[in-house]
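Here you go, one structure.
All protein chains of the complex are present and in place, except for one that has been dropped.
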Amino acid sequence: MRGGRSTLGAFTAMVAIALACGAPAVAQEKYPDKPITFIVAWPAGGGSDVSMRLVADAASKKLGTSVVVVNKPGAGGALGHKDIASARPDGYTIGMFSNGGIAAQYNNPNANTIDELQPIAFFGEDPGAISARVETGFKTVPDLITAAKASPGRIKNGNDQPGGSSFIAIAVYEKAFGIKVTRVPYQGFAPTVVGLLSGEVDVATVPVPDIIEHHKSGKARILGVAATERHFMAPDVPTFKEQGLDVLYGSWRSIAGPRGMPADRLKFLEAKFLETLRDPEFVARAKAAGFAVAPLGIDDTWKRWKADDVAYYPILKEAGLVKVREKN
Amino acid sequence: MPGRLNRDVAAGALFVLSGAAGLWAGRTLSVGTPEAMGEGYLPRALCLALVAMGIVIAAGGVIRGGAAIERWTVRPLFFVTVSIIAFALVVGIAGLAPAVLVAILVATFAGEPVPIATLAVFALTLTTAVVVGFCWGLGLAVPVVPGVYL
Partner (left out) sequence: MDGLLGNLALGFAVAFSVENIGLCLIGCILGTLIGVLPGIGPTTTVALLLPITFYLDPVGALIMLAGVFYGSQYGGSTTSILVNLPGESSSVVTCIDGYQMARQGRAGAALAIAALASVVAGVVTTVLIGLAGPPLASIALLFQSADYVSVMVLGLVSAVVLAHGSILKAVAMIVLGIFLGLVGTDVTTGEQRFTLGISELYDGIGFVPVAMGLFGVAEIIYNLEQTRGRGIVTATIARLWPTREDLRRAWAAVVRGTGLGALLGILPGSGPTVASFAAYSLEKKIARAPERFGKGAVEGVASPEAANNAAAQACFIPMLSLGIPPNAIMALMIGAMMIHGLTPGPGIITKQPELFWGMVASMLVGNVLLVVLNLPLIGMWVKLLKVPYRFLFPAILVFCCIGTYSLKASPVEVMMIALFGVIGYAFRKLDCEPAPLLLGFVLGPMLEENFRRAMILSGGDASVFVTRPISAGFLVLAAILLVAVLLPAFKKTREAIRE
């Protein structure tokens, strides 16, 4: 018998029985002896949900107990992060923390700060990118920069709401390239892509997986990716660095828990999640779904959180998004 | 409550009040310009429209007169509302089963009286059916009682 909650009754029971051989849960006193709740602060079906369900599924086997994904969307992730941070630190409630949580610290008075969460492992990063409508004629990022400098504010960029990852992306690029564009907000990547294809905006800062099919079909063109390496889904697209522009930006996902978990359980979780994230079968699966996996342990994850906290602050400040917890 | 306060006057007053409350609650929101509208632009426009329409509706009620407001009965209103609130308060603390039970028990006070024995059988049967159906059948991630999932 698996100890987990079944999903959709009788039908899942069959799947569960089929899996039961893979996950025998003998009654043990040691951790973990019951299912682990994994909170995803985003709605089901999005990139965060899909990636974390893949992780939860693979980690269930390594941890010897089922990892149950619970979606708790709302307030830009703040509601779900709160559930993680305020959970009993017994290692049975963990979840995902992504870079959206960094911005939330400063514009949502109820959001948790990164100090209130315990990093467990780093999942990976979706590098920032910028794509253009084919009709603009832009083939490279320098083409865009030249045009933007010729008439500041005339080029329109599609991005998400202020504080969102594609908003921060365009803010970072504007600053680095010394250009000014009109930021046009959309609610999510899919509507942004529609806006780009319908000619409403000229460029858009959506991540590679969201636009790759349109890049391949020739309706849009990815001008560059803000990473150290080319994106595995778009090997034909050069990085910003290759185009002589020294800018890095990415939105990342990590696994986190509440502060104050027992050291042995924390170490155990770190080890098992790293094992999961390095499992070639898992990596292949994640890659097929469009996720690049780049595992890091507790200390490096924390360093990354801190680094982005420092890097985003001035950008948020400039965009008028620092409303609470001002830094000096 | 027959009298001067007919349905149109009351409805108009309600719209005026809602609009005014919205204007007050949103007084700090920035309005911006048509080219770069602030978060307060549309809410303020809507609230002003509400106030204006409310006045016209109420004035119509005063001039033309309108149907009298029906009597309010407090009992169903009170117990139905409390039943839902009780569910909300209990479910987070004690889980689904107690919440459903409490909600059913409170709700029955809103209707005509049910004999105690019948009520007990009905409440327990419905609770069991609902908990089994939702937690086990549909796999809802809600504990039946704290820490227990089906």
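We just call them A and B in the order they show up, numbering each chain from 1.
Keep this in mind: contacts are C-beta pairs under 8 Å (C-beta built on N, C-alpha and C of every residue); 3 or more make two chains touch, one makes a residue touch a chain.
All values reported here derive from a predicted model rather than from experimental measurement.
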{"item": "Options A:G76, A:P207 or A:G224, residue touching the unrepresented chain", "value": "A:G76"}
{"item": "Contact residue for the chain not shown (choose from A:V50, A:L248 or A:A311)", "value": "A:V50"}
{"item": "In chain A, positions touching the absent partner", "value": "7-8, 11-12, 15, 18, 43-47, 49-50, 53-54, 57, 69-76, 78-79, 82, 107-110, 156, 161-163, 182, 184-187, 190-191, 193-195, 197-201, 209, 212-214, 216-217, 219, 285, 288-290, 321"}
{"item": "Where the unshown chain meets chain B, residue by residue", "value": "7-8, 10-11, 14-15, 18, 22, 25-26, 29-30, 33-43, 46-47, 49-50, 53-54, 56-57, 60, 66-67, 69-70, 72-73, 75-77, 80-81, 83-85, 87-89, 91-92, 96, 99-100, 103-104, 107-108, 110-112, 114, 122, 126, 130, 134, 138-142"}
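Everything below uses one rule, namely that only the chains that are shown with their structure count from here on.
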{"item": "CA centroid of chain A to CA centroid of chain B, Å", "value": "37"}
